[in-house]
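The structure appears below as structure tokens.
Missing here: one protein chain of the complex. Every other protein chain is in place.
Chain naming follows the written order as A, B and C, and within any one chain the residues start at number 1.
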Amino acid sequence: MARKIMFKDAINEAICLEMARDESVILLGLDVAGAAGTDQERDAWGGVLGVTKGIYPKFPDRVIDTPISESAYIGAAVGASACGMRAIGELMFSDFLGVCFDQLYNQAAKFRYMFGGKAVTPVTIRTMIGAGFSAAAQHSQSPYSMFAHVPGLKSIIPSNPYDAKGLLAACIQDDDPCVFFEHKALYTMKGEVPEEHYTIPLGKANVVQEGKDVTIVALARMVQVATQAAKALAKEGIECTIIDPRTISPLDKDTIFSSVEKTGRLVVVDEDNDRCGFATDIVGMVAQDLFRSLKAAPQMVTPPFVPVPFAANLEAEYIPNAAKVQAAVRKTLE
Amino acid sequence: MARKIMFKDAINEAICLEMARDESVILLGLDVAGAAGTDQERDAWGGVLGVTKGIYPKFPDRVIDTPISESAYIGAAVGASACGMRAIGELMFSDFLGVCFDQLYNQAAKFRYMFGGKAVTPVTIRTMIGAGFSAAAQHSQSPYSMFAHVPGLKSIIPSNPYDAKGLLAACIQDDDPCVFFEHKALYTMKGEVPEEHYTIPLGKANVVQEGKDVTIVALARMVQVATQAAKALAKEGIECTIIDPRTISPLDKDTIFSSVEKTGRLVVVDEDNDRCGFATDIVGMVAQDLFRSLKAAPQMVTPPFVPVPFAANLEAEYIPNAAKVQAAVRKTLE
Amino acid sequence: MKAQLSKEDLLRAYRKMREIREFEDRVHVEFAKGTLPGFVHLYSGEEAVAVGVCEHLNDLDRIASTHRGHGHCIAKGVDLVGMMAEIYGKQTGTCGGKGGSMHIADLDKGMMGANGIVGAGPPLVAGAALASKLRKDGSVGVVFFGDGASNQGTNFESMNLAVTLELPMIFVLENNGYAESTSVKYSAKVGSENIADRARGFGMPAVTVDGNDFFAVYEAAGEAIERARKGGGPTFLECKTLRYYGHFEGDAQTYRPKDEVKNARANNCPLKRFAAAAVEAGLVEAAELEAIDKDVLALVEKAVKEAEAAPQPDMSALLTDVYVSY
Partner (left out) sequence: MKAQLSKEDLLRAYRKMREIREFEDRVHVEFAKGTLPGFVHLYSGEEAVAVGVCEHLNDLDRIASTHRGHGHCIAKGVDLVGMMAEIYGKQTGTCGGKGGSMHIADLDKGMMGANGIVGAGPPLVAGAALASKLRKDGSVGVVFFGDGASNQGTNFESMNLAVTLELPMIFVLENNGYAESTSVKYSAKVGSENIADRARGFGMPAVTVDGNDFFAVYEAAGEAIERARKGGGPTFLECKTLRYYGHFEGDAQTYRPKDEVKNARANNCPLKRFAAAAVEAGLVEAAELEAIDKDVLALVEKAVKEAEAAPQPDMSALLTDVYVSY
């Protein structure tokens, strides 16, 4: 498997493969093709950053540009999926959740339960997360914790091209509502990705590396930050396990727990703040369930409790970096 | 201070007093007066459960019924507040956050930061929470953790009439966006409430009772559940401290921490599930910052990770009760 | 009164309307006893809308409903006995007792759910209609919503989306004059008496009919549904009607003119009007309708008895049905 492709192309490939395999897969969103209603050639955009470019020419009936009406088209993706389709709705930036959240929060997530198990809503929402682009407070957030909090939704957060392809395929095939978070800084990341179709099970963490001293849990771009930190620490003789949960709901508690049982030390790195966020979530459940295994206070490396700033220097300081992770790891070893 | 009034009347009183004190206070929402556009007398509803009844006759220009357009009128409350008013927007049930969340999440919460400190947005959103009324999955939730996660918002959750009046007054006078969560099961709770105007500072916990063995943290209706549990435990000689944070953002860490430092044991009781919720939030920060003080694994007593069920027996089982709190407390003492 | 309605059609339509009326009147009585939990919004008085529309639909066609959903469920063919048990929160309910009055759904019948969120239906039905369109099976999507809901952004967005994508979708506005205690004259000052005017601005055909006249609704709905099935895109259908009870059970209704409901029940009842017209035209006999009335009375009685006797859900049901797999 020597072929290396970019994260965004892995996503594109997953969509194409699923659309080819299954006629009920459709893609809805803003400019997911582009040039609708003009006299020029369609597929002019392929989404705001070109991730879906080239899909429209292959499946013109099933790649559907919509007006800027997120409630309507995300809701339509949900509704179509409750009626036998497998719709992929693209919410351009996850920061926009507030304009359409009800269709996920109270509709897609709850149909099955409210309807006594009779509903199946295999909708997938693709959406961007992440800071680092001077995109400021409304285009840089990573609000997956709000989705993970909602029973009935699944939340998927890939950290590399291989996982992106396999997890997205799994989401599309999955019979539950899935929200797939794509970190915009990873789009150009290259990695080995098989050409053929494959899936990665939802709810199975990836152990990025094993080390006996400390367990680091990180998602998306923070996996790179953790890896960088671990490399530096290795030079000092500190061996880290890095766990990328890949999906935070369902969460692979077993993998995290069995690592913490071995290392007795936990650091969670997250790009979102810790108040009712992913970092406290992991630390909280470990503290409750594995208290006796912990040798030191678990540590969180997260941004401060502020909106994402625009200025480059402030934003760089906002995002957790390897130095901060190293410090947190050392603290668990004091 | 012998006068006893109901929680809902305390809220009504706080609004009236603030409207009388300050001309810029206005109230916006669905049927907050009622009978708009009919030939009958206004003030026909006073909100869906009558909480604001009687305010319209006193301040007819400033009690404003709106069409069912939460984004527009909650956003208008935000916009008016950014222009010198102190608007109180009523979001009938907090479950409806998904139809208007952007106006709080990306607008009210971020103005001040994005605009370099120049904006002041003293908006207050009043909204109902809580299960126990067979109101099912879309009218029984307690999603304050999603608001507490957002830098720029304050989240206030009173547990008794006295606090409700003082905290709501504080919210209305506060210069930041506040979300005030009213548990519907508390509306008829009676308690001593002074007639005069007073405020309770945001960010100051209430120590409901002190006991040396275990610290219980609980909000809203769960304070009663905790108290009931503590009473039963007292008979066994187990002494509990009960802390009601009252506001979860800002959070009075000091009060919680200093209690846990004394007791070494922590139980968090919450009516919302624990995934990225309030319970993990408290347990997570205590585990990180007070690890050495903890004598036992902190415990969370929360509903299962499911939507709120309709059937009475299921709903009763869903909501944390005193027996479960007692069991959790005992677990910390094993 | 349209020629295309056979006697069988007429009797079926009448039966549906009677089922709704009887069901709701009975729920009203039972609620007053304090035996029913939760928020309950009754549909009595609006029967001609649900039935006038749904009589054109089959199980492949989808509808989405509102907080006031019982009528739509019955009209779309959801089993009334299961519905009653659901409202009682029992294991034998349509949703196993986990949804309740505001969340009754039956996807096999094309009923996508009552809904506790005002304005949630239109996007969902846009999706259903999109599925219909892509499958090319001639099915349609119908969304019911109130005058209050007509002001929700989701509704406007969905109208535009339906026009953009030329969806086989019908927007059925049940304009009963009130959203809770608020008059439509306040909440939707469209400059005319008809909210349909607003829809026309979105570029779709829009009509306003007397929603208490089954035949008017039936005819207008038939035209719209026919057009949608043939690829002619969405239609907006405003039906003017009135609810006979409060917004929900427990509403003191001081916002209504004193005799509004009494007069409507006497002079403008959709069932009475149907019966009078059909009997007068010699299409059905009064005795046939009375027989239906008796039948339905017994059916609803049975529903209540079974609901009362049914067990609560098993405690294990608390944790199931959240995900297909997790």
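Definition applied: contacts are C-beta pairs under 8 Å (C-beta built on N, C-alpha and C of every residue); 3 or more make two chains touch, one makes a residue touch a chain.
Here the structure is a predicted model, which means the values were calculated and not measured.
A.B. asks: Going by the touch rule at the top, give the shown chains the omitted chain contacts.
C.D. replies: Displayed chains contacted by the hidden chain, ordered by label: A, B, C.
A.B. asks: For a quick check of understanding: of B:12, B:106, B:215 or B:280, which residue touches the chain that isn't displayed?
C.D. replies: Spelled out, the listed residue whose C-beta touches the missing chain is B:106.
A.B. asks: Of the residues listed, A:67, A:84, A:117 or A:201, which one is in contact with the missing chain?
C.D. replies: A:67
A.B. asks: Taking the full complex into account, find the residue in B:114, B:137 or B:300 that is in contact with the omitted chain.
C.D. replies: B:114
A.B. asks: Using the document's definition of touch, tell me which of A:10, A:85 or A:99 contacts the absent chain.
C.D. replies: A:99
A.B. asks: Please output the residues of subunit A touching the missing chain, sorted low to high.
C.D. replies: 30-31, 34-41, 44-45, 48, 65, 67-72, 95-96, 98-99, 133-139, 304-307, 309-314, 317-318
A.B. asks: Please output the residues of subunit C touching the missing chain, sorted low to high.
C.D. replies: Answer for subunit C: residues 151-154, 156-157, 160, 163-164, 186-192, 197-204 touch the chain left out.
A.B. asks: In terms of residues, what is the contact footprint of the unshown chain on subunit B?
C.D. replies: Against the missing chain, subunit B presents residues 26, 61-62, 64, 66-67, 69, 71-85, 87, 102-103, 106-107, 111-120, 151-152, 154, 174-176, 203, 250.
Just so we're on the same page, only the chains that are shown with their structure count from here on.
A.B. asks: Taking CA centroids for every chain, report which one is farthest away from subunit B.
C.D. replies: Following the centroid criterion, the farthest chain would be C.
A.B. asks: Averaged over CA atoms, how far is the centre of subunit B from the centre of subunit C? Could you give it in whole Å?
C.D. replies: The separation of the two C-alpha centroids amounts to 36 Å.
A.B. asks: Can you give the whole-Å distance between the Cα centres of subunit A and subunit B?
C.D. replies: The mean C-alpha positions of subunit A and subunit B differ by 30 Å.
A.B. asks: Counting in whole Å, what is the centre-to-centre distance of subunit A and subunit C, each centre being its mean C-alpha position?
C.D. replies: Going by mean C-alpha positions, subunit A sits 40 Å from subunit C.
A.B. asks: Using the touch definition from the top, which residues of subunit B touch two or more other chains?
C.D. replies: 71, 95-96, 98-99, 136-138, 305-307, 309-310
A.B. asks: What residues in subunit C touch two or more of the other chains?
C.D. replies: Touching at least two other chains: 95, 97-99, 103, 115-117, 153-154, 322.
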